[in-house]
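Some notes on the structure that comes next.
Just one protein chain is left out here, and the rest sit where they should.
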Amino acid sequence: MDYVMIIDDSVTIRKSIELVIKNLGVAIKHAQNGKEALNVIKGIKESGDNLSLCITDVNMPVMDGITFVKEFRKDDRFTPVLMLTTEAGEAAINAGKEAGASGWIVKPFRTDQLIDAVKKFIR
Amino acid sequence: MEGLREIFTGEAQEILQNLEPEIVNLEETKSPDAVNKIFRSVHTLKGSSGMAGLMELSEFTHKLENLMDAVRGGSLQVDGDLIDILLNSMDWIRMNVAGTDKSDVTETLKIQLLSQIDAYMQNGNLSGHLQVPAYNSLSAINSEVIADNTSVKSSATDNSDETAYRFYRIKVVFKESVFRNGIDPLMIIEDLVSLGRISRRVVDKRKLPDFENLDPEKCFLNWDIIMRSGYDISKIEDTFIFVRDHSTVKINDITEAFNAPRNLEVQKLGEIMLSKNIINKQELDKVLETQKQSGKKIAELMIEKGYASDEEVKSALEEQDKIKKKIESSSIRVSTGKLDKLLNLLGEIIIGQSAIMRAAEGIEGDEAERVVSAVNGLDRTTREFQENLMGIRMIPIGPTFEQFRRFVRDTAKIFNKDIKLVIEGAETELDKTVIEKLNDPLKHMIRNSIDHGIESTEERKKSGKNLNAEIFLKAYHQEGSVYVEVRDDGRGIDKLRVRKKAEQLGFIKHSDEISDENLFSFLFMPGFSTAEKVGDLSGRGVGMDVVKTNIDELRGTIKIESEKGRGTVFTIKLPLTLAIIDGMLIRVGEHKYVIPLLSIVESIRPAKKEVKTIKGQGEVVYIRGQYVSLIRLYELFRIKSEYTDPCNSLVVIVEANNGMLALMVDELIGQQQIVIKSMDSELTKNRAISGASILGDGKIALILDIHGLAGDVIH
Partner (left out) sequence: MTIEVNENIGVKTVKKFYLELKELLKKEAEIILDLQNVKRLDLSVVQVLIAANRECMKNNKSIKLKSVSKDIKRQLYLAGFSN
């Protein structure tokens, strides 16, 4: 199974992303923050499945996106991570890149922008 | 060998020139005569390129010859595709002969053409032709390998509108660590090529280690791709958005060399019809514009638009044919080198002439007068000779202007602006060398106009202007000079901002009063840019100073006029000839100098009260309500002079780019034609000197560089 992990504290955003990308033929897992995501990912890997992509928000309670990427990269160097940043997110983009994020989308985004970005990492 | 090549180059150029219209005609007439003629010409090209040792060209023309032979034998039909192949082949041969950019454009085109010719020879059409070069299967892979180009072919068959496509060369070097974070370079390359059609792809595998020592988690491959695409360069760049930190990407638009040559021939037909009053200038412009966008033939368009009838077009085509034949039979080729040699010899004659004139000064009485009047007669003849000689080197500026249509259209598109290019005075003739050197500065100024000069469509709407902006390119002769104007109807230059920047950079003080002309001349200073945001194309603060340098090299001047809300005009003024100028010979002490006549406004002997020293500006002369900086040439060149008081000597007022200067001299000797001799670089490093001339008595007179002087004084 190929999974895409969607990490955002807003359920609306998670759902809307899911609607857009599930057409790409991937399975979706959700998490509300970085910490929860790390647990879900651990589960995916333990069951022998493949994680294709993480899409993560930056500002979240408990564990923010940047910290998540740093933690995640400690034992996964190759899975792409796409960050969702806000318009004034130049600093966040740089921090994210440094932490090991692969790409970013600026919120609010259009459906095709999301698909374009996702398609840069999975086919 | 070298000599042979030169001869071949000339021959090839002539053949190409005659061949191209022949090919265009073939499409209409499908006449066996035309086929024969094309075959023979290609055959000649093959033979002579082989003789000249140009094997690549020889092999290519050999293929082309085979193709034409098949057409001649009737086994292949003449159709649009064949004509395209032939015309594109002419382009390639032309580029190959000229030696332009061997690596990029010519290579792309050659590969394309050869595969098209092959396909045509095999199938009699292009239907089975793979637009992406099929690759050979490796000996190690026995699975049959065929490029999957189904997705690409749809765009490739639609090549009626070639002008909508650009060719890009993309070089990508990835960091070894690029695989980290989930980036797959191959996916990026796939994204990239989905935007168009690959013409060539080279994968650099030199860094890939031996299998034994391979670290499979590192990236070692790099790409060099040439592709054709209908997208803007920004779209191509976007492909690499997520790997900017992980790669070095170079993207160049290499289209330019492709389209220019064919339009020239076409334009001639329009000119014939124009001269016969069948169509008017506006109609012709419209047709040319549509032609560029649709790729249709001009004759077709004229009928289509109802500007001319079938018969009229036909008779014009016949006339064109006649002209071609006439040119064919009555012209000879002369290398520019020979013309240069003639010009040099003429220079010697002029020097000899002034030697005779000088000798005549030593003779008394009637005899002297007879000599002087004889030399004056000779002078008229040499002037006429010179004009004729220069005339041979003159070519109309039209084609240079025309090529910017495409540039304006594309650039305007990038900035999302609606801009029309209007050309005036296309027939104005300039020295070939001058035209070549004008290309870059013109391009830069046009770019500047599009980027900064012309407002966005919304802004134009707000200020009630016509939404279609216009850029004018205009050339005309006036008083022995050539003028080239680049005018836009944009927002004009913001004087306050230029002023502020000039103050910031310390060129002027807050309290200084300055004319618009002088103020705008700061725009030509290196590093001077008022652009708030760095645009894609211009506004990096480089460029305008380069424009100025280019124009200076041609001994021309450039000035800017601008009116807020109405637009900006760049006016370039150039001397008609390069090697011989009209000069005023002056004397300072025992030394003679030349001031280019074009720069001289007047000469005066100032009154005491008109000469003073102003703080910050030094010594000045008050002339007609204006203070003009005084330059004592004897001080500048550290020589002895007869006079040290400007009120006793003479002052020559000269005009430079950014204002006037008063040059203090001992004597005005007289006006004469000055032959400019090249000088070694040590001397020309001096900003005050632009060259040297040999006088009748064999002595050397240095030519003053007025713009250089003005630059030194004013800044």
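Which chain is which? They are A and B, in the order written, and residues in each are numbered from 1.
Note that in this section a residue touches a chain if its C-beta (ideal position, glycine included) is under 8 Å from a C-beta of that chain, and two chains touch if they have at least 3 such contacts.
This one's a predicted model, so the numbers in the text were calculated from it and none came from an experiment.
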Residue touching the undisplayed chain, where the options are B:V78, B:V173, B:L195 or B:L208
B:L208
Option touching the unshown chain, where B:F60, B:W92 or B:F179 are the choices
B:F179
Cross-chain touch to the chain not pictured, restricted to B:L114, B:L221 or B:I414, is B:L221
Chain A residues touching the chain left out here are 50, 78-79, 123
Logged for chain B, residues touching the omitted partner chain are 135-138, 140-143, 145-148, 179, 182, 184-187, 189-190, 193, 201-203, 205, 208-212, 214, 216-217, 219-221
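The working rule: only the chains that are shown with their structure count from here on.
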Euclidean distance of C-alpha centroids - chain A vs chain B, Å:
51
Which residues of chain B touch chain A once you look at their complex with the stated criterion?
179-184, 187-188, 191, 217, 241-242, 245
Chain B-facing residues of chain A, complex:
53, 73, 77-81, 97, 100-104, 119-121, 123
